[in-house]
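As you look at this complex, bear in mind that one protein chain is not there, while each of the others sits in place.
Entry: chain A
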Amino acid sequence: MMKVFGVFARAGAPKMPYWAQVTVIPLLNIFVALALAGCVVLLLGENPFKAMAVMLQGAFVYPGGLGFTLYYTTNLIFTGLCVAMAFHAMQFNIGGEGQAIIGGLGVALFLLFVGDSLPLIICLPLAVLAAAAAGGAWAFIPGYLYAKRGSHIVITTIMFNFIAAAVLQYLLVNVLIAPGQMSPQSVKFAERTHLPQIHELLALVGIETESTPLNISLFLALAAAVGFWFLIWRTSWGYALRTVGQSERAAVYAGIDPARMTVQAMAISGALAGMVGVNALMGDAHRILLGFATGYGFAGIGVALMGRNHPLGIVLAAALFGILTQGGSELNFEFRNITRDLVIVIQGLIILMVGALSLMLDPPVARLIALVSRRKEET
């Protein structure tokens, strides 16, 4: 096996400059993934360039397209940050999906049963906190089980996804379902607790736009990204967490308790995923329903991988995945042979390129850059 890997990770490759690591390589990864997806489109008997054009138009140009793109982006920023937070402790949180569901349940239960009796100025922050607390609590359990019993976080968080989905389904079907309803969804939250949507805000200043689910949660997501950066790179807590992730023995030597740090990181990670509930329910559906978080938890893994666990990268990667999600839904309308599932193919290829095959592109690119910079020095 070592011999096989040796082909890709030859020691001879020069060191890649940092700027290339964060620009050239991700772009190259996207390009290769898109090219491969284009081949798939070609095999299906359609024109890949036309498909690409339709997706871009769907994501940006068509009425409401941009709003939907940014709405998806918001969810993906939250789940991308969720995965990245755990990753800085060298843990793989696969449970973003379940944590988003429970976070949504938290905000919904709060708004349905408590929130309406409170003044708005208290109700709204508390609703956001309820989402974070519920999602965080859901991720705390696997973290705690890992710290106390050594249960593998990948396994427990996957299982917790199923439990969360089942809990949501049970509650919706048996408890929360609106009277007289056939489909499992709750009654609407009180009107005043709905988060302002961007098209409403734009209408206030006289700009008429298509109605889209995009709401002020986008700013919450951007604020979370900034907060994430501060927490990880500018606080001693973040320093301790990164030390645990980099070298557990060094952490122990420094008097940092790795188990404790892992539990805390997992709780914060889950809280970030829980915020999907704020965007999807408080900002858009205005009730709780099945499937509001579907796919975001897993897409978050790709977002975090592609964003290299840095909030700026995550925001950009989330935007890319948002574009793919929204643009992809247009494919259904325009083509007979390809559906929006193509987006899943593209996302999968991107993750493959970024995660599994990143070593394949790195050495040749590093050699090329070294060659070019040497040429420049000579002339």
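Just so we're on the same page, a contact is a pair of C-beta atoms (placed from the backbone, for glycine too) under 8 Å apart; a residue touches a chain by one contact, two chains touch by 3 or more; residues count from 1.
The criterion applied here is as follows: contacts and distances are computed from a predicted model.
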Hidden chain of the complex, named as in its UniProt record, picked from "SoxAX cytochrome complex subunit A", "ABC transporter ATP-binding protein", "Glutamate transport system permease protein" or "NADH-quinone oxidoreductase subunit N": "ABC transporter ATP-binding protein"
Omitted-chain contact residue, chosen from A:Q246, A:T294, A:N337 or A:S373: A:Q246
Sole residue of A:K148, A:R192, A:R234 or A:R374 that reaches the chain not shown, by the stated touch rule: A:R234
Absent-chain interface as seen on chain A, which is shown: 230, 234-240, 242-243, 246-247, 249-250, 252-257
